[in-house]
Each structure stands twice: as C-alpha cells, then as structure tokens.
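For this depiction, one protein chain was excluded, whereas all remaining protein chains were kept in their positions.
Note that the chains take the letters A and B in the order they are written out, and that residue 1 is the start of every chain.
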Amino acid sequence: MKWLNALLIFLPIAVFLEITHGNPTLIFISACLAILPLAGIMGNATEQLAVRAGSTVGGLLNATFGNATELIIAFFALQAGKLEVVKASIIGSILGNLLLVMGLAVFLGGLKYKEQKFNLKSASTIASLLTISLIALSIPTIFDLSARAVAPELVAQLDVNLSDAAAVVLIIMYVAYILFTLRTHKDILSTSDDEGTHDEHDGPLWSVPVAVGVLAAATIGVAFMSEFLVGTLEAATASLGLTEFFVGLILIPIIGNAAEHAAAVMFALRNKMDLSMTISLGSTVQVALLVAPLLVLAGLIVGKPMNLVVTPLELIAIGAAVLIGNSVVRDGETNWLEGVLLLGVYAILAFAVFFYPVA
Amino acid sequence: MKWLNALLIFLPIAVFLEITHGNPTLIFISACLAILPLAGIMGNATEQLAVRAGSTVGGLLNATFGNATELIIAFFALQAGKLEVVKASIIGSILGNLLLVMGLAVFLGGLKYKEQKFNLKSASTIASLLTISLIALSIPTIFDLSARAVAPELVAQLDVNLSDAAAVVLIIMYVAYILFTLRTHKDILSTSDDEGTHDEHDGPLWSVPVAVGVLAAATIGVAFMSEFLVGTLEAATASLGLTEFFVGLILIPIIGNAAEHAAAVMFALRNKMDLSMTISLGSTVQVALLVAPLLVLAGLIVGKPMNLVVTPLELIAIGAAVLIGNSVVRDGETNWLEGVLLLGVYAILAFAVFFYPVA
Partner (left out) sequence: MKWLNALLIFLPIAVFLEITHGNPTLIFISACLAILPLAGIMGNATEQLAVRAGSTVGGLLNATFGNATELIIAFFALQAGKLEVVKASIIGSILGNLLLVMGLAVFLGGLKYKEQKFNLKSASTIASLLTISLIALSIPTIFDLSARAVAPELVAQLDVNLSDAAAVVLIIMYVAYILFTLRTHKDILSTSDDEGTHDEHDGPLWSVPVAVGVLAAATIGVAFMSEFLVGTLEAATASLGLTEFFVGLILIPIIGNAAEHAAAVMFALRNKMDLSMTISLGSTVQVALLVAPLLVLAGLIVGKPMNLVVTPLELIAIGAAVLIGNSVVRDGETNWLEGVLLLGVYAILAFAVFFYPVA
C-alpha cells in the first residue's frame, strides 16, 4: 500500500487552500485524497498496537477502531446538521463492505482458487448479525411510515425516541458479540489463518509510543480533513454535478475504506478467506451495530437529534445486500460466481442511486 | 410451577368483583392473574391425557390444545368485535414465542452450556413453517393495500374472501404438518430427548376421568376469566394508561403462555433443547397455522368477519422475528449470543410498540 502514501501531499495542499480561502471544490477533492492514506496509516497503527497488546485486547482495539475514519467523517457531517449525508454514509458503508469489497475479494480469489472455504461457525454468527443490521434499520423506518399517518406532529420526536432506545440495544448486542468472539467462544471461531496473521505484518514492529503517536497524528489529520470535506460538501457537489445522496452512499464509504478494501482482496488472493471475510463482514457488522448507534447517541449529545429512519430505496438496498450476502456466506464456501452476484447487485444499486432524481 | 397455583385465589376474587359490579380495572387485573395458573393446569391435564393416550394421539392432543388459552381469550375478543385486539394477540403470541421465550431459553441455556444442539431435520421443517407464517400474513396485507387503491368500496369484502380462503389452506397445511410429524416422518424427527419426556412428569399419573375433569374445569375457568378480561378491557386500559395495541401485542400473549414459557426455559437449562424448541417454535407455528385461521373461520360463523390483514408495523415485526428466528434455528445449534440477538429484537419491537402513537 506504500504508493498510497504519496497522496499525503494533498494534506498540506488542502490546509493551504483552506487558509487562503481557495476554491471549495479543490479543497473538497484535496481533503478526499488526503484521507485515503491517513485512513491506511490509522489502520496500520491500530494493528501495531493490537499485535503488542496480545490477542484479546488487540482484537478489541481492531474491532473498535476499525471504522474510525468513517466515524470521524460522519461525526463532522452530523455536527454540521447534514443528517441525510450521515445516514447515507452508514448505508453506503454497509453496501460497500458487503457487496463491493466482499464481491471483489470473492471474485478475484475465486478466479485463482476453485473453492475457498472459511470457518462455518463464524459465518453462521455473521449471517445472524447481518440479519440484525437489516432489522435495526427496518423497524424505525416502518415505524416512521406508520406513525406519520396517525400522528404527523409527534412523529419526529417519536422517531428519535425509538432510535435512541434501539441504539442502546444495538450497542449491547455489539458488546455481546465482542465478548462472544474474543472471550467465550474464541476457540470455536479461531481458524488456521490465525497463526498466519502475524506474518502479514510486513516490516518491523513499532514501539508502543511510536504507534500511539502515529495513531494520534493520523486521527488529527483525518479530523481536520473531514471538517474541510464536510464544509465544502455543498459547493463541491454542486460544481461537480453530484448529489449529496451519491456522495454519502458511494464516495465517502470508498474514501473511508480504501485501505481495508485492498487488504480484503489481498487476503483472498492468498486464499486466507477467514481474514478477508473478517475485514469485509466484520466491518459491515461494526458499522451497523456500533458506528450507527454511536452516531445516534452522539446526535443526542451535540443537539442534532438523529434517527435510524432511512428512505425506502436505502432500506431495499440494505435488504438486497443482506439477502445476497447471507446467501453467499451461509455455506462457508465461496466461488467466483458468487463474487459476480455480489458485484452485480452492487452495480444495480449504484445505477439506482445514479438515476435517482434530486428532490 | 406450584407457587403459580397460589394465584388461583384471584379466580373467586374476580367472580365476586364481577357479581358486585366492582371496579373494572380490578376485575381486569384479577382475571389476568387468575388465567396464569388456569393455563398451567390446562397444559398439565392435556399432558396427562397425552401420556395415557400413547405417543401419536398424545402428540395430537398436545399439538391441538397447546394454545387453547390464547384461542379462548381471542375468541371472546372476537365475539366482542375487538378484531384489532384479536389480530394483535395473534401477532404478539408469535413474537412472544419466537423471540421472548426462545430467546430466554437459548440465552439462559447458553450461559450453562457452550453449545446446545437439536434435531436438524426438525429445525429445517420448522424454519419452512415459520416462513409460511410470514407469507400467510404478508399476502393479505399487501393485497389490502393494493386493492384499496383500485376499489376502496369492495376491499373490505375482498379482504374477508381472501382471508377465508387462505385460512382453509393454512389449516390444510397444519394438518399435513401434524401427519408428517406424528405419522409419516415420526422416526426422522424423534430425538434422544424423547425417551426422557416421561421423566419430566413430576408426581403421579392421573386417571383419565380425573384428567378430563380437571381439563374441563380449567377450560371453563379460563372461559369465564377471558370474558371478564375482554369485558373490562376498555375501562382498564384507559385507567392503566395502556393502549389496546400494547395489551394485545404484549400483555395477553404473556398471560396466555406463562406456564409454557417457564417450561421452555427449564428444558433449556437441562440441555434438552429439542423439547425446549418444540414448545417455543411449535407454539409459534400452531398460532400462525391453526389458531389464526380458526379465528378467521370462527369470525365467519359468529358474524364478525375477520381478516388476516395486519398493520405495516405488525408485518415488519413478524418479518423481523421470522428472519432472526430462522437464522438462529437453521444450523441446529444455539449459543448464548443467539439468545441475546433474539431478546434484543424483542426489545426493539417492544420499544416500537411502546412509542407508537394512539390514533
């Protein structure tokens, strides 16, 4: 991923343009490009700390900071009151991880290996959690549609109440899942890939202060770039002919996840499907069960009450992704055709977003 | 369950209050509390007869009278024209059995045993029947929404026609399921738990006349209490600050199933998951494929034409319950995390019902 670091040049460029009140579209593009390597560096530093910390705490670190970039971008969008962008980026992250990343990994891995297997118990657990992700968005959305017909003047507050309550339940489920994975059922879920994990760390191990310092610096970098990105969002989308819907659903998730995407594909090409699946499916579950509810609760705190109500098109998109994702994962084996199916569903959804009219 | 019988004291209290035209809220509460032990006694007496009758007829008895309490309560609500309460109690019974009862059993059993297994063939059959339950409610509901836009003046009659036809098909499916379970595929579905079943009967076996007498007496008791409960429903919900939606979806199912709930958890704690699943899943299937269609046909007979059209929130609730239920059951194994997921979905749905505005 070293070539990606060349994009760090856009970090000072974005800062310079912002200070000199430069063209917002250029600031937007520079910030996007600068986030790509920063997200990769954050991931690396987290992993370095994880290796040092031993498997349980390390797993916890990875599990908790894995989607930090998306959380930071979404948080700045939330603070700017752009709730539709926040929600679109949550949906887009789920679609991107489940369909695009997993699809590419399964397809490219499948071209090289006839069948790729992964731990069936783990797959079955993940399938249940994907189903929970779908349910967690369906109930508030249908509640909103139904309650709106009964009491239109109350529905905004009721939506927030239900979403806050659901967020707490989701976080409890996520904590339970982490306990299950790292503690009570660790042995059942472990795989032959696990021994190989450490070999994947190319290069030397960093010392703890270095890793913490790098993580802090990269996090601050992401935070500034995210603020620039959100601040110039409106002007940039207008001048680039993009809708905020498209930016949230497609662009932000790709920027926030690029480094992870590359890793998932690389592991699939090395026939380490358990690691590949952990990245793509683990990320999906984390976004739905941790990032989304954290944003709902953050909204409560910063006074921008957010809910988990999504548009019907977003709901059907998640439904489609979870259905086909479950169908592919269920038997603990993948082949190239399943990769085509995942990518095909992503393509149809991307067309739907592309053709969707602006209000 | 013997301490439950102490609640029988509320039977004469309810009768006394009713005769003296006492406070309706007190009658409502007394009737609710009196039904709890009566339902348990009905279950016991049915089981006593079942043991005497041999496995096939006994299984049939258990399968048919297992949800008698709910059927009786719902029948009185139907006769009183409270069709929304009837339908809510059907939905609530499915949610309660599939999410709350099974969730508690799987969670508590899972804390004691790392993994609990049950007959996979049986699980696969049950998964298909759960799917049928969802379909049986979806089609009339979407039919209603679509037909309403085309011919609003005809839709009430068409809904009843479709629901009557669907009810007959569902009962045929249920009879086929009973034939399959007790006759043609009995050997495949039997489990190691089965031998243990008889040991679960604590205490001596009753003689047939005693069992029939007890069953008759408890049924009459439930019938009277149900009439009291329905008769005081409106006044009681108003004074207790509850909605009829909440009473139907949450309260009645808990009252009607309390004894079964306790048994499902007890069997899970003894690692007899096949028995535990038979109670929770068997009940779910029975409510959807037998109780609901019987009520539709009963409505035809008593001149209160009922349909299987439910609200969108009820439909998504059943969809969520069936999706996660299927996901948990499918592999023939459970663990504590799956219990958390079932209970979590129940909690989110309960919040949605709680926050739902009154029309």
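One rule holds for everything that comes next: a contact is a pair of C-beta atoms (placed from the backbone, for glycine too) under 8 Å apart; a residue touches a chain by one contact, two chains touch by 3 or more.
The structure displayed is predicted, hence computed values, not measured ones.
Trainee: If I consider the whole complex, including the chain that's not displayed, which of B:125, B:257, B:286 or B:335 touches that chain?
Mentor: The single option touching the absent chain is B:125.
Trainee: Among A:95, A:247, A:264 or A:349, which residue is in touch with the absent chain?
Mentor: Counting the whole complex, the residue in contact with the absent chain is A:349.
Trainee: Just one of B:9, B:57 or B:169 touches the chain that is missing; which is it?
Mentor: B:169
Trainee: For subunit B, which residues touch the unseen chain?
Mentor: Touch set of subunit B with respect to the missing chain: 124-125, 127-129, 131-132, 134-136, 138-140, 142-143, 145-147, 150-151, 154-155, 158, 161-162, 165-166, 169-170, 172-173, 176-177, 180, 184-185, 188, 326.
Trainee: Over the whole complex, note the residues of subunit A touching the chain we left out.
Mentor: Here the touching residues of subunit A are 114-115, 311-313, 315-317, 319-320, 323-324, 327-328, 330-331, 335-338, 340-341, 344-345, 347-349, 351-352, 355-359.
Following the convention adopted for this analysis, only the chains that are shown with their structure count from here on.
Trainee: Roughly how far is subunit A from subunit B, centre to centre by C-alpha average, rounded to an integer in Å?
Mentor: Here subunit A and subunit B have centroids separated by 40 Å.
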